[in-house]
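Of the protein chains in this complex, one is absent; all others appear in place.
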Amino acid sequence: MVESRLTRVLLRLGAGLTLAFMYLPLVVVALYAFNRNVTLAWPIERYSTRWFSEAWQDQDVRDALWLSFRAALGATLVALVLGSLAAMAVSRYRFFGREVVSFAVILPIALPGIISGLALQATILDVLSPLGISFGLTTIVIGHATFCVVVVYNNVVARMRRTAGSLDEASADLGADSWQTFRHVMFPQLRTALLAGGLLAFALSFDEVVVTTFTSGAQETLPIWIVGAITRPADLPIVNVVALFVIVVSIVPVYFASRLAGGAGLTSDRPPRGAVAAEIQAP
Amino acid sequence: MSGSRSRLARWAVAGLIVGALSIVAAGCGGGDDDGGGDWQVAGLGSSLEEIQELAREEGEVNLVQWENYAQLTDEFRAATGCTVNTKNGGSSDEMITLIQTGEYDGVSASGNASVRLMTTGDVSPINDELVPNYADVQEGIKNQDYNSRDGEPYGVPHGRGPNYLMYRTDEVPEDTTSWNVIWDDAELEKYDGKISIYDDSIFIADAALWLKATQPELEIDDPYQLNQEQFDAAVALLKKQAPFVGEYWPGTPATQIAAYTNGDSVVGTTWPYQYLQLTNADPAVPVAAVKPEEGTTGWSDTWMIYSDAQNPNCMYLWMDHMISPEAQAAVAEGFGEAPVNLEACDLTENPDHCEQFHADDESWWDDVYYWTTPVADCGDDDDSTTCVTQEDWKTAWTEIRG
Partner (left out) sequence: MSSVSAREAPPREPPGRRLSTFLFRHPRVRLALLLGLPVAWMAVVYLGSLVVLLLSSFWDIDPFTGDVVREFTLDNFRRIVETPVYREVAWRTVQMAALVTVACAVLAFPIAYYMARVASRRTRNLLVVAIILPLWASYVVKILAWRTILSDGGIVNWALEPLGRSFDGYSTVGLWLTFTYLWLPYMVLPVYAGLERIPESLLEASADLGARSSRTFVRVTLPLAFPAVVAGSIFTFSLTLGDFIAPRLITSEQFIGTVIYSTYGEALPIAAAYSVVPIAVIVLYLVVARRLRAFESL
């Protein structure tokens, strides 16, 4: 090792501080969820779990939670389909516009959410509403799926880069038709990548707020509810409980996704770069 | 395969497709002006009994409102079977955007929203025979510019109130009765960083009001209909004030309440609701709220029904409910405004509420200029006058905020 002892100690310290910085606010939120008082004063005087039951009984919170869940599920499914289709096309074929596809898939997540949101809202108002698709779960799913595609896409592309196309050809040579090839050869290889991508897409959709403000109309997903409740002091204690819940729900799928993806980008054995960065795209 | 020609061809095709789609998309949709003059909203019953029946089937009503406007919703649900879902708007602009999504049945519109909504046809007039309590509404509020068109009433009045000058009595002299505390150079210096102003373009009218009192040569009459010269003067005044403003409070009262409680803000404009909250807090915050001698802006709000409301029957019942004496009393005391159904005055917990809030004193409201929409033709009958439009107010406000 090239670095001096002192450097290493300092680095360890720096890393520890940065980690503390990263986790402190989350710990604070968790603590406030157990705060008996309504105010934001620190230090917390008394602890209580009363807000948990109040949050559970709040109909607005329950409705928002249910909506967020359904939207995330829908968006994940759509993203899985679209993402894997596009990824398979890009990985196994050479065609003009290959780079364009990658670019187009990334665009929704690369552009500021407000622009995507505005654009989609105008489309919903002018094109979809007259066709009968008005603001609601469908439009929320449309908005979310559009930028969730990239997460699945990148995972599948990365995985397919590591699997040989020759396997598919061999399978065909052995007499399997397309469907059998897919079922018995491709899908098992892709399975964990799809699962990882799906979990990430779920977390991404569950957490999204910017585009959703424009595509949800009157409906409130959980993050939208949180944004509204932040400025209402009466709801503040419940917000902290909801926030803690959201943290847990967001983190768990990601943790499992990282275990599943295993080599697909999160450990040190030569992860495909695109997968690493793209997996962590913006909410 | 490739070759630059087919490459070009493909790009051309792609471009054509995107272009065609966008033209199609652009051509579709457009303005929502449909039969704005007809009270017959689709699905509305034609008699009171029918309305009540249909309302039970609808089961809910979705409203856009100023925070805390909807009152006695549990009683309403028990009586009619309609669950009340509300969405708070922080400004009239926000409320217009919300109602135009088509997801709501009605809105508590101030004048700077109602005029626009009536013009675009997003709201429908009402058939006042189907709203029994409408007869009890004060005559002075009915058939105004902001709640009627061509003699037809659009919606039911909700209540009215002034925008107060509110100040902490421990920082600002108690006998303050003029707006000069937020406009004069010396006063601005004194309260630098502690001035609290409503963050909305409609506040330009408050500047115009000050100019009306202090610069009569500008000949400002209606602070909402300003010609270019008057408008520029108002904007200049606001730009002068901007560096001294500590807080431009958004339409959620909680922010301003917190600021006054902490002493971060000591003087500024407010709604009666914040004043009530501050004086009723524990411990009470020492504030005073006055209508200054120059007059003030204010609002007279109306519950209007969306033209394509999905629950029109519940909405009609809601409108009737909100001008019932019970609801009016609840609103008047909850928000701190003057009810429009004077029968509520007997029901308020504070027997002097109506008196204190000047519900029956029309002359008190003479120098309260209700929010309304700046329109290009100045809203008068004089064809030669042109006024600065809402859009320009909006963009000017962005400039003022800096």
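Residue numbering begins at 1 within each chain, and the chains themselves are lettered A and B in the order written.
Please note the rule applied: a residue touches a chain if its C-beta (ideal position, glycine included) is under 8 Å from a C-beta of that chain, and two chains touch if they have at least 3 such contacts.
Given the structure is predicted, the values throughout are model-derived calculations rather than measurements.
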Which shown chains does the chain we cannot see touch?
-> A, B
Which one, B:Asn262, B:Ser363 or B:Ser384, makes contact with the chain that was left out?
-> B:Asn262
In terms of residues, what is the contact footprint of the unshown chain on subunit B?
-> 14, 17-19, 21-22, 25-26, 31, 33, 93-94, 96-97, 116, 119-120, 199, 247-248, 250, 262, 375-377, 389-391, 394-395, 398-399, 401-402
Against the chain that's been left off, what residues of subunit A make contact? List them.
-> 1-4, 7-8, 10-12, 14-15, 17-19, 21-23, 25-26, 28-29, 32, 39-43, 81-83, 85-86, 88-89, 93, 95, 101, 104-105, 107-108, 110-116, 118-120, 122-123, 126, 142, 145-146, 149, 172, 177-179, 203, 207, 209-210, 223, 226-227, 230-231, 239-240, 243, 246-247, 250-251, 253-255, 258, 266-268, 271, 273-274, 276-278, 280, 282-283
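Rule of thumb we're sticking to: only the chains that are shown with their structure count from here on.
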Once you find the CA centre of subunit A and the CA centre of subunit B, what distance in Å lies between them?
-> 38
Subunit A contacts subunit B in the complex at 96-97, 123, 125-127, 129-130, 134-136, 217-219, 228, 231-233
Parts of subunit B lying in touch with subunit A, wherever the complex brings them together = 1-2, 6-7, 10, 14, 25-26, 28-30, 62, 85, 87-88, 98, 100-104, 250, 252, 254-255, 257-258
